[in-house]
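A quick write-up on the structure given underneath.
This part shows chain A:
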Amino acid sequence: GCGAGSDADDNGAVEENGEDPIRVGLVLSTGGLGDQSFNDAAFRGLEQAEEELGIEFDYYEPEDSAEDETALRHYAEQDFDLVIGVGFQMQDTLKEVAEDMDHINFAIVDGGYDEIPENVATLNFAQHEGSFLAGALAALVTEVDTIGFMGGVEGALIGQFEAGFVQGAKHVNPDVDVDIRYVGDFGDIDRGRETARGQVERGADVIYHAAGGSGMGLFEVAEDEEIYAIGVDSNQNMVAPGYVIASMLKRVDTAVYGITEAVLNGEFQGGTNYVFDLADDGVGLTSLTDLDIEEQDAADAEVITQDELEAIEEMKQSVTAEHADKIEELKQQIISGEIVVDME
Partner candidate 1 sequence: MSSENQYSNSDEIILKMEGITKVFPGVKANDNVNLEVKKGEIHALVGENGAGKSTLMNILYGLYQPEEGEIFYDGNKVSLDGPMSSINLGIGMVHQHFMLVEPLTVTENIMLGSEPITGAFFTDDKNAARKVKDISDRYGLKVDPNATIENIPVGMQQRVEIIKILYRGADLLIFDEPTAVLTPQEIEELFEIFKALKEQGKTIIFITHKLKEVKAISDRITVLRQGKTTGTVETESVSEEDIAKLMVGRSVLLQVEKEKSKPKNVVLNVENLTYKDDRGVDILKGISFDIKEGEILGFAGVEGNGQSELVEILTGLKKSTSGKVTLKNEDVTNASPMQFKEWKVGHIPEDRHKRGLILDYNLAENMVMGYHNKPPFSKPFYMNANAINAHADKLIPEFDVRTPGSHVKARSLSGGNQQKVIIAREFSQKPDLLIASQPTRGVDIGAIEFIHRRIIEQRDAGKAVMVVSAELHEVMSLSDRIAVIYDGQIIDIVDAGSVNEFQLGAMMTGSTPQKEDSDNENE
Partner candidate 2 sequence: MIDFLAQIFTLSMFFAGLRMATPLILASMGGILSERAGVINIALEGMILTGAFFAVWGSYTTGNPWFGVLLAIISGMALAAIHAVVSVYFKADQVVSGTAINILATGLTVYLLQILFGVSGTSPRAVRLPQWDIGIVAFNPMVYIALISVPIIWVILYKTPWGLRIRAVGEHPQAADTVGINVNRWRFICVTLSGAFAGLAGVAISIGEGSYFVNGMSSGRGFIALAAMIFGKWNPLGALGASLLFGFTEAIALRATFQHIPSELVRTLPYVITIIVLAGFIGRARPPKAVGKPYNKGER
């Protein structure tokens, strides 16, 4: 295996109980690790599985989508027990490979098919539901009734984030202004920053991003301009401690962990589409009241200082805690179907 993967093989808890561990191949989407987003999340999921379930995994960061095919096939041909592809970009390629490697289990994150192949499970997320809560929170926190949405590149997927966010905001406060901006790039912090600055100048004091790497620009602006940001995908509250009031978690890690566990226990259901939504915490906000484990861990691992940790805690108590009940209520209403969040 490569990079962290190979460390995995070494320190990976190689089973007490004799029989050899199952092997999982992970093909990330272009953009690779370090995106503080779903690539990182998927990777985290397998690391967790490695420790807790004693599986082995290997991963590949394609440079361009032309590599997906070879990478997926590479793992399939070595009879990996599960091959996971990350990102809708890969869906057609993965289908092709899965079809002539029908003895191998595949899973794809954010993929959708008209009819799903027998040996493929699709893992999808109700990002619109999560974004709904983010929107609601933003609308509750803003003091000027102006909030911002910063997307990466216009597109179907990001469209779901946008739609949910707007709907949530309007739901709790019909006359809130939502300033919607797209950076035009998932990896350009510079432009992300200027976009966010623009939104701040137009009065937004809470901004939610779904812009991958460009989103980092938002957090810097949040600090400079002393406004609030909402993170996405992973827990990004530590990126700008005290200024990120919450992150809309998209638990790719849980999903990946779950599907791996399923394979391990022989419960893998090919041909099914697993949807992770608010109901099963597949999506949702970080805790509004007290510290999350990730934040705790980050502090322990000295990624952030104790002061920064306190800053986060302090912020939660002073800013978001008061809205926790309202958000929880909305969440239940969505789960119960009282509120229907639409995707477009």
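The set was built so that all candidates are chains of the complex that A comes from, given by their letters.
Here is the rule we go by: a contact is a pair of C-beta atoms (placed from the backbone, for glycine too) under 8 Å apart; a residue touches a chain by one contact, two chains touch by 3 or more; residues count from 1.
These numbers were taken from a predicted model, which means no experiment stands behind them.
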{"item": "Selected partner (touches chain A in the complex), from 1 or 2", "value": "2"}
{"item": "Complex contacts: residues of chain A adjacent to candidate 2", "value": "3-4, 31-36, 39, 61, 154, 182-185, 187-191, 193-195, 197-198, 201, 213, 216-217, 220, 239"}
